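Yeah, one chain of the complex is gone here, protein chain that is, but the others are all in their spots.
Labels A and B are assigned to the chains in the order they are written; within every chain, residues are numbered from 1.
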Amino acid sequence: MPANTLMINGKDVEVLQGESLLDACTKIGINIPTACHDSRLEAYGGCRTCLVDLDGAPRPVPACKTFTSPGMKVETSGVVLDTVRTTVDEMLACSSRAAIETWTDANRFIGYDPAQCIMCDRCVRYCDEIMQCNALEHVGQGSEAFIQPTQGESFLDTSCELCGGCVGTCPTEALYSKQSLEVFDKQSGEAPTTTRTVCNYCGVGCIIDIETQGNTVIDIDAQTGVGPNDGHLCSKGRFAWQFINHPDRLTSPLIRNYDNGELEETSWENALAVAAQKLSAVKQQYGADGIAFLASSRCTNEDVYALQKLARSVIGTNSVHSCAAT
Amino acid sequence: MTNSIAEIENSECMLVVGSNTTDAHPVLALRMKKALRNGAKLLVVDPRKTWLAERADVHLQIKPGTDIPLMNAIAHVIISEDLHDKQYVETLSEGFEEMSEAAAEWPVERAAEICEVSANDIRRAARIYAGYKHAGIYYTLGITEHVCGVDNVRSLSNLAIITGHIGHEATGVNPLRGQNNVQGCNDMGNNPVYFPGYQEVADAAVTEKFSQAWGSKLSQTPGLRLDQMLDGMHDDSVKALFVMGEDPVLSEPNAKHVHVGFKKIDVLISQDIFLNETARLYADVVFPATCFAEKEGTFTNSERRVQRVRKAVDAPGQARPDIQIIFDLAKQLGHDWGEAQPSKVWDEFARLSPQFSGINYERIEDEGIQWPCPDVSHPGTKILHEGAPIRGKGKLYPLDHIKPWEEADDEYPLTLSTGRTLYHYNSATQTLRNEGHREKEPECFFEISPDDARDLNIADKEAITVQSRRGSIVSWAKVSEKVRKGVIWMPMHYAEASANTLTGDGRDLKVGTPEYKLCAVRLHKS
Partner (left out) sequence: MNIDCLDSLRGCGGAGFPTKFKWNAVRDASDAFGKVIICNADEGEPGTFKDGWLFDNHCAAVINGMRRSAEHVSANRGFIYLRPEYSAQRELIVEQIKTMVADGLLAPQSGRIFQASGFLGRPAQLDNEGLNLVELSALDWFVEHGSHDLVGETQQSGGLSHSEDPQYPLPQNEEINEGFCLDICIGGGAYICGEETALIESMEGKRPQPRHKPPFPTTSGLWQLPTLVNNVETFWWAERLLSGEWQEDAERLFSISGAVNKPGVYQAPVGTTARALIDDYAGGVTDNTMISCWIPGGAATGVLPASLLDSKMDNDCLREHGTALGTAAIVVFNDQSALEVSIKIMQFFAQESCSQCTPCRIGCAEFADYLADDQHHWPHNGSVDEWLQTMELGSICGLGFTAPLIVRQLRKHFDFEVQHAS
């Protein structure tokens, strides 16, 4: 790709064709604040937080939506420009001025608070460009504009796939996860911690950030630029985490009471001893190949390695397999 | 996958076979959506009208189970119209003669008749696929869960090899793994004929190496595949089963038969995070395990990338990490493996498996690495078979049509095909515990074409009994343009109406993968 040379704050910068002024600035370490910009989406240029001065342009231009061409001269600061940028920030902070009533929705994942919405359209564009679901729209005008599910229907009735990507890209708290709100304990004052790990559903292997407060999972999110998913998640990865803290979870070893046929709680010592004794008995009677091992392809590599090692080196059988081999 | 997920967005052409990618691999599908937005061509082979199929340049809505005739016909068009990559075929493949002769048995018209699609669409698809440099093939269970699963896959690799569509950006043959760690599970030697790292049990030197490393004499007798295990439970050769995180009575086809087997064995030990059906009914001992958010370790995704799993919360009650349980049990059985530390287990694996030797926890702290990665200075492998196939020459296979294990007939006139939906996952023990997901798709349904619904006088949302030779369930009818006439489709997630009650005993002739995709059924009003 041919390179362009332009000048930013008096310094020459080499950029590639098609890169924006924002990319160019980032390249040389100049930090331009943004709000409506998401590198995964087409540039929008609406919030005006990223204005810079471009030589020859009648007004400041948005760095995110101005594409570089050779010989451009750009200043990222100046008396007037700084005032304009400060004022834009002040204006954005006024977005809630109209405190309009909008909608509530029956779905259990996504909620909307218009008072926080800065009409940056990231959610709408995400849904159109990335998901290609067109399940959100920007309606109304002026300070009373807001975001709603297409045609004002419920998320559950539109083409929405409940991926939560709109929540993920929202730069404010306007679109939020209802599940998180429910479990997040504001009062406790305990700050959430983040743990980076891998989604446990399908083979895409999305990198996720689990947010926890104490021992409770309060949210799952993903970071742009990280992992094979580049910040995207699907409905399962983002929202299907209630099972982690679910009351149905097994919390104690169980052993069958052959008198009544029920499974009953027992100690680890006993459970392990009984299991070992039963396996040994079968091995004695039928040989090692009378025992077979089935591992889930959802366990970690280390779990599976350990299990096949148990089968092969402790029991002595190669009968190890899993349910779906693909 | 021979390629990487991020590359997909640079495709010029995508051939998606038997994969409802937007539902089963939603985030990977985003890359396809992006490629589409950038003007890539899309070819879809699927009996169902999926999201992608609706947007495809050519949608070959074939009759289920006729993939090989179709692929043969496509190969034949490519060869007879001289669209194949002669240089690649000559220098980097073997078996071209036999393969092209077998394909020539399937002129377009003949395939069109068997597959029930238009001959012209087959020609168009062949020309489009051969016509672009960056043309990748993507497939999932839709292709493997058949009696001819292995040959199905070969029919796809045939196409890739004759067109030289292999070993470069966004171009190759890419199985999309259903579960998060199918890839890793195979890599780890969870297989009756392979030790970890794809080292064959049959190879005496390998067995010796592992015997040395593990300090015990290892067996060289090949083990049992899952289907053989299930059969073994019937004929008393298998008397004990240790199940880690699976629920075979729900997930395996022909449920009735599976239950009988479980009743016959002496010992069932189960280890899971929920009390699953299999354990509830048959387990002698159940170990409470930890879920992914409660343990350390690694998963390996479809693109062969080993990534770190980290502990975010403590396990509930007395639940222990799976690895700890196995170490405890080994100790109980007289083998003290020391401390159950995931990183050490990985290192042991990597030391013994040359293709993985370069990967360790430290290196994948920030970003996962794609194997093969033979040493610590190796960056990992983004694209397999770059320059030339790993085994030197790509093997082409002569293939022929194999009839499904059970075909629709007068008595059972419809073909049932099963699959996943977007909101649930396998037997849905996790997703059905999310209220929001249960709400979106709470109950089992089946899709039926408007034509069949009219002929059978079935209304949308009507409760219907679906019956096969093995069992029957009641389910809601969803009249939908998505399926073709003669086929009904059902998701596989629901315990109360398990599709596996209906499915049959068909298994891949070579590797025993169950034929989930197909069986013959009839419908009654309930």
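Just so we're on the same page, contacts are C-beta pairs under 8 Å (C-beta built on N, C-alpha and C of every residue); 3 or more make two chains touch, one makes a residue touch a chain.
Source: prediction; values computed, not measured.
Across the entire complex, contacts from the unshown chain go to A. When the whole complex is considered, the residue among A:17, A:77 or A:151 that touches the unshown chain is A:151. Only one residue in the set A:86, A:224 or A:270 touches the chain that does not appear here, and it is A:86. Shown as candidates are A:45, A:192 or A:316; the residue that touches the absent chain is A:45. Take chain A: the residues that touch the chain left off the picture are 45-49, 51, 59-60, 62, 65, 80, 83-84, 86-88, 90-92, 94-95, 97-98, 118-119, 121, 134, 137-145, 148, 150-151.
The definition used in the following text is that only the chains that are shown with their structure count from here on.
The centroid of the Cα atoms in chain A and the matching centroid in chain B are 26 Å apart. Taken in their complex, chain A has these residues touching chain B: 107-109, 129-132, 156, 161-163, 179, 195-207, 210, 212, 215-217, 227-230, 232-237, 239-246, 248-256, 263, 268, 271-276, 278-282, 285-286, 288-326.
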